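Shown here: the complex without one of its protein chains, the others still in place.
Up next, chain A:
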């Protein structure tokens, strides 16, 4: 497999900053090895991480201090992860929560989201995947009532279901439109293949073939201008990103 020329190094992946300061992350995880790995990885990406080992301690901190995002393991001593999240939600703490679990079966995922979690990640996971999902949680997508989305030269009319580049119409299939809409709502954000499969196609498995790459490739050919750098960039080891500008 050849490497696309527009490959970015992971360290150049931008991290969004809410209000300019480092985003504060609360990690509640009892497995010290995983916790250490996550803390190191996130700190290298300029997150400010606080780590708690038990559910009770996590809840106490989560209720009293402000965090931008939380990572909560499902299986915790003293207080399990789902109860922790439910308690937080009852006390009107609406910080986005990413649930970690060793269980990948669908019903576990559903119960995790039902308890008030915003996303779900199964162990073992790639750090890139974790970072991309935290990023997505920090920057809630632009789901406002705008009927037009604009990213760079691209313009999307959500009512007429049309897309133009520099005013020139682009003919897209419904699935290509759906994919592009997802990307345009999250400009400048790393989106992993799993996130695209889950959110655009509603699939929860990893296909053997590089399906997402093929879809992105098709979309690229339609939206890119010849001679200009591609609008959708491949991020090596992580996924794709629609350039913000």
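Definition applied: a residue touches a chain if its C-beta (ideal position, glycine included) is under 8 Å from a C-beta of that chain, and two chains touch if they have at least 3 such contacts; residues count from 1.
By definition in this document, contacts and distances are computed from a predicted model.
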item: Omitted chain (choose from "Predicted Zn-dependent peptidase", "Aldehyde dehydrogenase family protein", "histidine kinase" or "ABC transporter permease") - UniProt protein name; value: "histidine kinase"
item: Contact partner of the left-out chain, one of A:64, A:209 or A:226; value: A:209
item: Residue in contact with the excluded chain [from A:46, A:94 or A:175]; value: A:175
item: Where the unshown chain meets chain A, residue by residue; value: 1, 3, 7, 104-107, 110, 175, 201-209, 211, 214-215, 217-218, 236-237
